[in-house]
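Omission of a single protein chain aside, the complex is shown with its protein chains in their original locations.
Chain IDs A and B follow the sequence of writing; residue 1 opens each chain.
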Amino acid sequence: MRAPPSDLPQITADILERLRERRPRVHCITNAVAQNFTANVLLAAGAVPSMTIAPKEVATFVRRADALLVNLGTFDTERQKASVKAIGAAGAARIPWVLDPVFIDRSKPRAAFARTLIGKAPRAVRLNAAEFAALAGGKHEAEALARYAAAKNTVIGLTGETDFVLDAKRLAKISNGHPLMAKVTAMGCAGSALVAACLAVEQDAWHATAAALIAMGVAGEIAAGRARGPGSFAVEIVDALYGLDRATLVANARVN
Amino acid sequence: MRAPPSDLPQITADILERLRERRPRVHCITNAVAQNFTANVLLAAGAVPSMTIAPKEVATFVRRADALLVNLGTFDTERQKASVKAIGAAGAARIPWVLDPVFIDRSKPRAAFARTLIGKAPRAVRLNAAEFAALAGGKHEAEALARYAAAKNTVIGLTGETDFVLDAKRLAKISNGHPLMAKVTAMGCAGSALVAACLAVEQDAWHATAAALIAMGVAGEIAAGRARGPGSFAVEIVDALYGLDRATLVANARVN
Partner (left out) sequence: MRAPPSDLPQITADILERLRERRPRVHCITNAVAQNFTANVLLAAGAVPSMTIAPKEVATFVRRADALLVNLGTFDTERQKASVKAIGAAGAARIPWVLDPVFIDRSKPRAAFARTLIGKAPRAVRLNAAEFAALAGGKHEAEALARYAAAKNTVIGLTGETDFVLDAKRLAKISNGHPLMAKVTAMGCAGSALVAACLAVEQDAWHATAAALIAMGVAGEIAAGRARGPGSFAVEIVDALYGLDRATLVANARVN
């Protein structure tokens, strides 16, 4: 498996620049807990979010968007139907989409639904170790992750103390981030939305996924330096993402 | 078309004072992305929000409220039904209501629904230029806006770099505000809710609409002076609205 190119931080900075210039539309089907924070993270990074799940219009919104996020954080019937419609529209229009199978380790029907969606060609899957185990039935060692990514022809972004970003052949380990990120609800959901935004401006899904997670991690470290606790951290990470410049990004990215 | 009275900032300060004294109840049918921020903006200004969309009780909540907001930000069946019930109850009880036709430029069924609701006598419509084009089919020049306001017997509050507030005969141009307002989700939605709150304490709907947009704009400028990015801006604008006093308002309002 190839190590990441030494210029991944520069590539990340390029992608963030394109986000701010092009202002891609990102349609998000996500849970009610995460909607507001996710929208604000996308806006801070330069993207334009929309969030409708209404059956009459979700396909139209997706067709006019540049990327799609499907987050399973609330597994209600309405969102399930919206997800299927949205993914269908994205497939037909060749719009990249990201799956975030939140909490599938806690709910078998949700895990089964996630496995169905994996068959519909997400460009990336952002999840944690417990969710990967529920999805793929195995351990989250680099080899297992790469095999799964190869089998499903997708990119896996597995977040934790170290983030792993893999496709069939490439692996990046990102050591950025801060423990306070786990103390703010919807932080992972917002990270997945940022993966979708990056896919809107970057063809290489492995680069896009790594860029989003590097940006979140570096912003998280900056935010932690300014925060007193998780309340101010949630505010500061949005500001940090908004203000993140190339020099800071390159100086602080820890990727190998 | 008449220019605004030179005492519009003073009138705005009067309205904000009445909001804090009378604490009107504002019922909001709004999208899930906007609910929390909208409720906090209303509370900061002195109003008391409620947000239920349940069919069994929405009419009761509206009848006991002093104003109603109908925001189309998520066009789900449940909210559509709640909107129709709520507007019916508001009409019967002569409670003023505001329409915010979010994103109708992106969805034809949503635009059609908005056009139906316009027939049900909203006291004000708060929207942006793209939404006005989708609603009225034309340009958003002052004359077109005034004609539309006259035809529908309502007040138009069109927000953008400059905000335009029009009824059939009067026009106010408000130059307050800050670009960070477009970087926080639900800022427009919260502004519309504040229009509803002002309608609860001010008979003249043109005054009420202008007052809400002046207050948001001035608070936005104060917030921008204290914020590092859109995360802290969203916090600071709530604080600024809460603390906005007559002298600051009058000194900073830019209306012509």
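In the analysis below, contacts are C-beta pairs under 8 Å (C-beta built on N, C-alpha and C of every residue); 3 or more make two chains touch, one makes a residue touch a chain.
All values reported here derive from a predicted model rather than from experimental measurement.
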{"item": "Omitted-chain contact residue, chosen from B:I53, B:A86, B:A146 or B:C198", "value": "B:I53"}
{"item": "Hidden partner chain, touching residue among A:T12, A:N36 or A:T52", "value": "A:N36"}
{"item": "Footprint left on chain A by the chain that the document does not show", "value": "31-34, 36-37, 73-77, 103, 106-110, 182-186, 227-232, 234-235"}
{"item": "Contact footprint on chain B, counting only the chain that is left out", "value": "32, 35-36, 39-40, 43-44, 49-57, 60-61, 64, 78, 234-243"}
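By our rule, only the chains that are shown with their structure count from here on.
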{"item": "CA centroid of chain A to CA centroid of chain B, Å", "value": "33"}
